[in-house]
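Reviewing the structure listed below.
Just one protein chain is left out here, and the rest sit where they should.
The block that comes next holds subunit A.
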Amino acid sequence: MRAFGAFQRSSLLLRRRRANNEPYALVPSGSFCTDNGFETTSNGSSRVSIFDRHLKRKQRDRAAWLTRPNDSFVDAVAENLLDRLEDCRKTFPTALCLGGSLEAVRRLLRGRGGIEKLIMMDTSYDMLKLCKDAQQDAHNDNIETCFVVGDEEFLPLKESSLDLAISCLGLHWTNDLPGAMIQVSIFLLPD
């Protein structure tokens, strides 16, 4: 599936190059999507979709019901990620947690990174609800946490409003990963 998507993407690129006889360049747009430079495909959409986002959301909604609390594998990955915060001298008052294992990140944060305000974002409402309803220990009591249903490819945030963006196992089903990264960099405050 992934290989097919990549092939489709490169073939579109070739067709475009032949048509204009000029190299492909990123076209800035309101949504900062890197796919916007491509010509329109037969189904009327100009974006190459490797993953069915709608289906993925449904799958995550369902997964929320089946998720085992305190999964040791997920905890190990989250712990590895959050451990890096201890290497930074800087503190990050406002942080965004993008998709994936939200609950593990929230539970294992334990005051690291000097985070005061944490935005949990996921495409799945049920995943967020699960995270919101989970019991929190005392370490995280002073973190103001908010929950927003949002798409990592189209972040609904204000520019330059974040100090940190983390994602624990949450970006491998993104269609336009470079586009998502560009957006995250726009929403981060410059150092």
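Things to note:
Heads up, the rule we're going with is that a contact is a pair of C-beta atoms (placed from the backbone, for glycine too) under 8 Å apart; a residue touches a chain by one contact, two chains touch by 3 or more; residues count from 1.
We take it that contacts and distances are computed from a predicted model.
You can't see one chain of this complex, but its UniProt record names it "Multifunctional methyltransferase subunit TRM112", from the set "UBC core domain-containing protein", "Multifunctional methyltransferase subunit TRM112", "EKC/KEOPS complex subunit BUD32" or "Replication factor A protein 3". Within the whole complex, the absent chain has one touching residue among A:Val74, A:Ile119, A:Leu164 or A:Leu188, and that is A:Ile119. Looking at A:Ala64, A:Leu81 or A:Leu155, the residue that reaches the missing chain in the full complex is A:Leu155.
Where subunit A meets the missing chain, the touching residues are 29-31, 33, 45, 47, 57, 93-94, 116-117, 119, 123, 125, 128-129, 132, 142, 144, 146-151, 153-158, 161.
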